[in-house]
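Every protein chain of the complex appears in place save one, which is left out.
Order as written gives the chain letters A, B and C; numbering starts at 1 within each chain.
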Amino acid sequence: MEPIRLLEVDGTLRGDPPVDLDETRRLFTAMVTARAYDSKCNAMQVQGRLATYASFEGQEAAQIGSIAALRNDDWVVATYRDAAAMWFQGYLWANLLLGRMGDERGGAPPEDVNVLPPSITVGAHMIHAVGLGWAESLQGSDRIAMALFGDGATSEGDFHEAMNFAGVFSTPTVFLCQNNGFAISMPRQRQTAAEWLTNKAIGYGMPGVLVDGNDLFAMIGVTRDAVGRARAGDGPTFIEALTFRVGPHTTTDDAARYRSDDLVEEWRRRDPIDRVRLYLQRSGGWDEAWETELAESARGAIEEAVTAAESVDPFEPGAIFDRMYSTPTSAMDRQRAALRRDGGDD
Amino acid sequence: MEPIRLLEVDGTLRGDPPVDLDETRRLFTAMVTARAYDSKCNAMQVQGRLATYASFEGQEAAQIGSIAALRNDDWVVATYRDAAAMWFQGYLWANLLLGRMGDERGGAPPEDVNVLPPSITVGAHMIHAVGLGWAESLQGSDRIAMALFGDGATSEGDFHEAMNFAGVFSTPTVFLCQNNGFAISMPRQRQTAAEWLTNKAIGYGMPGVLVDGNDLFAMIGVTRDAVGRARAGDGPTFIEALTFRVGPHTTTDDAARYRSDDLVEEWRRRDPIDRVRLYLQRSGGWDEAWETELAESARGAIEEAVTAAESVDPFEPGAIFDRMYSTPTSAMDRQRAALRRDGGDD
Amino acid sequence: MTELNLAQAINSALDLALANDQRVVLLGEDIGVTGGVFRVTDGLYQRYGGDRVIDAPVAESGIVGAAFGMAIAGIRPIVEIQFLGFAYPAYDQIVSHVGRIRNRSNHRFSAPLVIRIPYGGGIGAAEHHSESSEAIFAHTPGIKVVVPSTPYDAKGMLLAAIADPDPVVFLEPIRLYRAVKQDVPDDEYLVPLGVATTVREGTDVSLFSYGSMVRESRRAAEALSGEGVSVEVIDLRSLAPLDEEAIVAAARRTGRAVVVTESPRTAGMASEVAAVVQERALYSLLAPVERVTGWDTVVPLKRTEHHHVPGLKRISAAVRRVMEA
Partner (left out) sequence: MTELNLAQAINSALDLALANDQRVVLLGEDIGVTGGVFRVTDGLYQRYGGDRVIDAPVAESGIVGAAFGMAIAGIRPIVEIQFLGFAYPAYDQIVSHVGRIRNRSNHRFSAPLVIRIPYGGGIGAAEHHSESSEAIFAHTPGIKVVVPSTPYDAKGMLLAAIADPDPVVFLEPIRLYRAVKQDVPDDEYLVPLGVATTVREGTDVSLFSYGSMVRESRRAAEALSGEGVSVEVIDLRSLAPLDEEAIVAAARRTGRAVVVTESPRTAGMASEVAAVVQERALYSLLAPVERVTGWDTVVPLKRTEHHHVPGLKRISAAVRRVMEA
């Protein structure tokens, strides 16, 4: 099987672009901004300002391209590695950061943004996307739901149940698997003996698409098709986006233990941002001053988000009892009183 | 896709038979014996001598044919509906009955029989077969393991994990799915949108075979191939055996609520035992006296098993504390003393 | 008012919820066409159609996970798990997601769903069909866990659970589904969650139980009154949150407490009640709180199940013991 590709590594185009030059420049800007966020987070983690961080460097096209095919009010359920996607669907950088600082308020996107907080349990969230989309259909809305997950997640039983429910109930769900080659230390070949993850789709009676996940245009194209089908009531689609995480699994991981520098270099040459830059250059949509300026303002936006996140006041001790239920139960009240009496530890 | 078939409904043969006439007569006898057990159990349940019973009528070829392809010491892990298969692999009718009478001792097959007690949790046991076969390989044995399960079980996450592990670790496992058309009230089409369950195999990188499950010869043939591959170290196989349960889901079920008499009649015409009888008649391997006699002795064997099971003495009250651990823990000892002190209720 | 058994009372609550709120949807295995293995949803598929009463594939994690997603997006799903022994595959969804979304999103999202689960033994059922592991749900943050023991409570508590803005695990004692009938109002009414109730007055001993053990406790109380012991029976009804005030008040009043559950003993609800009583009523106690529970064993099959599930004999023995202490 050959992955669908529209944009070659050297920036030349196969066929028609799925978006015009202006939109391409907007998406390029988004990818650069996301990468600025990513490197800022890595830096902050080293400084002890963030807890463990999971970099998405190398996966920007898969995330920005797929989200570009959604409507603003569509649902997105994603993982710890999908900050770029979540942000592009409307989640605030500041909230993503706040979450990484260990503050539950980071889990709350703005009111009109239909993005769940990042899922850390591998596998469990895809069925949530099935339920979300299903609920929309039942209520007569044409909103769809997209789940983002990794190659490792396809091994969990919940992946299977999600795919199967989506097939049986023909729910408006897009399953976007970013196959970035590894699940922590385990290469894709150790997750399944199937040649492609895409091979799994037929077992659920749904279309499966293999796509170059570092190709922004191909990502937009295949996701748009899948979203179109879902919105038209024609059911779910499984997309396997071939990509690579250039960094370690998280900031606590030592990737040198399980993969070679050569492999990383090979993938760096397929960088999703470089590819679009080359295309823009070929198409007359790029000049250095423009990129310098957008990179500058991207960094500015991220710095602002950091300042915003870091200036959020700590919770009061009792807050943990208010977050669990709509109205605190008698148990919450008793325990709040006990904490107040004895004080929390440090 | 067309299911593999060797024996037509009218008893004519396509190609060579997988076993000779003597063996065919032996397997015919086994199927008749199994059916005698099944009707005895239904009768006993009505009389209140057995708890709920799950009939396998109509699935005798799938169970006897697949087990016929195993070696005596191979592992079998099966469900509440697979008594015929379990017995043919060496489990005693008396023990199967004892289990249905509500006695844990029914869960213990003879020492040299590698058959686990019937699994009631749908889905969870297939991975046990993976582990059993895997353990044999690790220990240098060429024993293989076969899991029997239904169409409904393919919806559980554990099915997925079992299939996936078997593929990744190339374990000697045969996945025998008896697709009997229903999971309690739900028709196969409501379990998955895939056209065939067999379509799922490719997603695990393993061969998938569709077979007429009411055809004894086809069952022997495809299972033998699968067992051969497993024993040779060439990994797992998924088999979808198309069959039908003629009775209700269990003795507490009212099948008229969800399926038509016509459907049942249609399948009765494909009865797996009738088909072999027709073949034997065509091949000169049958006469009425022979069948009368074997039916007689089958009933005799079942009656003996019933007598054996019904004459097993009740447990002593304390037995429950002895069954949980190799050596009772301090908790078991304390609780045994409490039961002794207060007495059990009724 | 209609005389209904517990299963019918639940059916009536579901019927009303489906009729009055378009957002309500039922999801479970065999709940539609056949009306459920206990016939609790009987007739509802025929009345409301397959989009409201949804027959699901055999996949408990999928059922709860999908219902969770639905609940976030505005639907009010009521899940049926066929037996408590088949709820374990869904436990991860319940503990990791259902009970957490409000906290992890700081109230931005919530999951108002009800998970109905038949539970408990005493009817000689097959393996895995007699589980009483309610404590693992009561131990799970972010959900409520309730157990009715009468048709009246079943209907009113289920309607309250459906109206609740938070997820509720609603346990239904299998043994009581058809055990007794009771006059139940035809219309909607709510029995508030989190509140215990005294089902029998008494002055010597307080017997705490829930679900099918309430009936056994009442039987014991009746029998003991013949011996001159006045036993109060309190139906806890809610395991999370636990009505500590009611428990403590009763224990202080009588000074003697027995807790009856059919679940495993270690870290079960009986231990919780005992811990609460000694914590807040120690100085009133005339005897240790007795726990009458299932053992730390698998529920035995039919032939020895009666050695496990508490009944008249074991409950009475415990009461006599606290009386003699």
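The rule we apply is simple: contacts are C-beta pairs under 8 Å (C-beta built on N, C-alpha and C of every residue); 3 or more make two chains touch, one makes a residue touch a chain.
Keep in mind that this is a model prediction, so the values were computed, not measured.
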| item | value |
| --- | --- |
| Neighbouring displayed chains - absent chain, whole complex | A, B, C |
| Given C:I31, C:A125, C:V233 or C:L285, the one touching the chain that is not displayed | C:L285 |
| Which residue of A:N114, A:S155 or A:Q178 touches the chain not shown here | A:S155 |
| Contact residue for the chain not shown (choose from C:S12, C:Q82, C:S133 or C:S149) | C:S133 |
| Hidden partner interface residues of chain A, rising order | 51-52, 80, 99, 101-104, 120-124, 152-153, 155-158, 183-186, 190-192, 252-254, 257-258, 314-315, 317, 319-321, 323-324, 331-332, 335, 339, 341-346 |
| Chain C residues that touch the omitted chain in the full complex | 61, 85, 88-89, 91-92, 95-96, 99-100, 103-104, 127-128, 133, 135-136, 138-142, 240, 242, 263-264, 266-272, 274-275, 277-280, 282, 285, 287-291, 295-298 |
| Chain not shown, touching residues in chain B | 75, 77, 104-105, 107-109, 111, 116-117, 121, 124-125, 127-136, 138-139, 145, 157-158, 161-162, 164-165, 168-169, 320, 323-327, 329-332, 334 |
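The rule is simple: only the chains that are shown with their structure count from here on.
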| item | value |
| --- | --- |
| Chain whose mean Cα position lies farthest from chain C | A |
| Rounded Å distance between chain A and chain B, as computed from the means of their C-alpha atoms | 45 |
| Rounded Å distance between chain B and chain C, as computed from the means of their C-alpha atoms | 35 |
| Length of the line joining the C-alpha centres of chain A and chain C, rounded to whole Å | 40 |
| Residue list for chain B, restricted to those that touch at least two other chains | 155-158, 190-192 |
| Two or more partner chains touched - positions in chain C | 57, 59, 61-62, 89 |
